[in-house]
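What you see is the complex with one protein chain gone and the rest in place.
Just so it is clear, A and B label the chains in written order, and each chain counts residues from 1 on its own.
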Amino acid sequence: MSLHAMAPDGHAPHAEYRPVFVGARRAELDTLLSRYPSKMAALLPALWILQEERGWVSPDGIEEVAQALELTPAYVNGVVTFYTMYHQHPVGRHFVQVCTTTPCNVCGAEDVVSAFLRETKCGELGVTSADGRFTVIEVECLGACGFATPVMVNETMIECVSVDSVKDLLAGLD
Amino acid sequence: MGYPHPSHSRETPVISKYFGDPEARTLAGWQKRGGYEVLKQALSTDPVEVQNVVKDSGLRGRGGAGFPTGVKWSFMKPDGKTHYLCINGDESEPGTFKDRELMRWTPHQLVEGAAVAAHAIYAETAYIYIRGEYTEPIARVSEAIREAYAAGILGANAMGSGKRVDVHVHKGAGAYICGEETALMNSLEGRRGNPRIKPPFPAVAGLFAQPTTINNVETVCAAIHVLRNGADWYKSLSSPTNPKSTGTKLFSVCGNVARPGNYEVGMGFPMKDFLWELCGGPPAGRAFKAIIPGGSSVPILTPEECEAAVMDYEGIQAAGSLLGSGGVICFDDSQDMVRQIARLARFYAHESCAQCTQCREGTAWTTKILERIRDGQGTMKDLDTLLEIADNMTGKTICVLSDSCATPVVSGLKKFRHEFEAKIPKNRSSVMIPSLSTAAA
Partner (left out) sequence: MTAPAAPANPGMVTLTIEGREVIVPPGTNLIEAAKTAGVLIPHYCYHPSLPVAGVCRMCLVEVEKFPKLTPACATTVGEGQIVHVHSAKAREARKGVLEFLLINHPLDCPICDQAGECELQDYTFAEGRKDSRYMEPKRFNPMEDFGGDVLYVPNRCILCTRCVRFMDVVAKESVLNVSERGDRAYIGKFEGADLTHAWASNVVDLCPVGALLSKDFLNKARAWELDRAASICPSCSQGCNVMLETRDNVVVRIRPRPNASVNQHFACDVGRLNYRWINRRDRLEYPQVRSSQGLVTTSWSEAVKAAASAITAAARVTVLVSPALSNEALYLLGRIASHVSATAVMTIARGPEAPLPGVKDLSLRAERAPNHTGAELFGFTDVISPTAGLGSNDLLIVADAAASVSAVPDGVRVIVIGTVLDDMLKGATIVALPVCNFAEEDGTFMNLRGRVQRFQQSKAPPAQVRPTYRVFGEVAAAIGAGSYPALASDVFATIVATVPAFAGMTYRTLGLQGAPATLPAGAAV
């Protein structure tokens, strides 16, 4: 390996950026764009595509989205930070969101959170487990209050999770 | 119906009739149940006539504000401008999960309702804005739209009418405030979900600055049944004593209750029967302590106040609260009201869009004081301060998120003051400042 392959801080240099909006993803974006009278309106869906592809909304991804929609990266970042579902940092392979808002809270949601933190070995909210499998966060109302405690694992909502069912639930995940 | 429980004999299932019936999800299944007949009929009817039937039915917006739907539609005139329909499927009010089931089980009901409403307001395009957490509802509605396009129900020549009707799903990304109509429009346009100053009202300049109508999912679902069976039929479903609240309403029930779920009853249904007969009362061995009848933003009621009410816009208002979105949150006697009100305040602090000063700062400050009281660090003076902050947060901002945070504090302090006082150490006048890390909102 040549000396120049290492950045001065010892980290590997940034890999060449691979664009998200190519091939099928580009076609998907073009379909989205055809649905709205402004390019800006495709911003939320475009950010979803970015997150699906990269696992999080990365700064270079923001630049690509901004360019595709004729916006500035700062504008896009203002929007990204408004919405809690866009990950501003990489997260674990299974992103676990436990609702703890009042209707679930009265049904014991905070105990469910503790169970997840314990069983995933994340220890703390927002921290990714050492094996990279899990990140657990508390989330505000998931809109499934009658099914306390609802938990989202990535794109899947699981209803009626209890302290006792956490272990089994996790066992089914890779 | 009381999904996930079997339908109760005292329910009036109209829009919830097919909850739990997977066949109703498909286009074929929906058509077998009479689906898209109303749309076909409507497309060949003058929009004004459609508006008039809905006006006559007394159907009011089911999202929370209760504005008469037909009147709202009639604001839209054939003025040559591009009109838009927004369907509000953000359903973010804590305690509410009725639209979720409507979209999961009867996505074609929503697509048909959206298409009918679009026609009624001279719009060719409808956007169904669904909160990002609702992955299954998004998938179901998207599939229904795909089927409807494939069958020629939607598109350039909808059902052979020669009229264009486009319906698209727009996925939210996690923001309670996007359930506010103008915030939803901003979000749809690719902006931060900040509520807009009114005027201009959406009917004048809404989505993409064009005349826009925004309806709740439940509202447009109900509208197709109104059009199918007529205004008089719809009015016959509710208590004849109150002509201002007509038809049926889907109530979501959650919290400390034996049978949480969605129940569809005629407007004017007695709340006591609802809580005890349909929902089974509090969990075994417990008693109700408090009930929030219309989603977390409305005043908290005591069980006595609540049980004396009838379930319609006016009935719940008479009891001192609001029908809101129809989300009934039950608290049993094991709950610590200070803790739960603090948790509600934290929700609003988390969701404040940050525009208006009172909301941005007031929701966070209220939360900090409540959590300090919860942790045994409060003073009696804090209780007065909370009420004064609540007053400064009420009626002074662009939208009502700020008011919504103040509401449970004010009603909670009024009705459960003894619980707050019990947490305040005797003779405490000074406060131990918690560390920075524990205070971060």
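Keep this in mind: a residue touches a chain if its C-beta (ideal position, glycine included) is under 8 Å from a C-beta of that chain, and two chains touch if they have at least 3 such contacts.
Values in this document were obtained by computation on a predicted structure and should not be read as measured data.
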item: Visible chains in contact with the missing one; value: A, B
item: Per the touch definition above, residue among B:Arg228, B:Lys272, B:Arg286 or B:Arg360 touching the missing chain; value: B:Arg360
item: Residue touching the undisplayed chain, where the options are B:Arg259, B:Lys368 or B:Lys423; value: B:Lys368
item: Residue of B:Glu11, B:Glu351 or B:Glu419 in touch with the missing chain, whole complex considered; value: B:Glu351
item: Residue numbers in chain B that touch the chain omitted from display; value: 175, 192, 197, 349-358, 360-365, 368-369, 372, 385, 391-392, 395-398, 431, 433-436, 439, 441
item: Positions on chain A contacted by the hidden chain, ascending; value: 59, 62, 71-78, 81-82
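The definition used in the following text is that only the chains that are shown with their structure count from here on.
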item: Complex interface listing, chain A residues touching chain B; value: 35-45, 47-48, 69, 71, 78-79, 82-86, 97, 100-103, 105-107, 139-148, 152, 155-157
item: Contact footprint of chain A on chain B as seen in their complex; value: 4, 82, 91-97, 100, 131-136, 166, 168, 170-176, 187-193, 208, 252-256, 260-262, 296, 327, 329-332, 335, 340, 343-344, 347, 350-351, 353
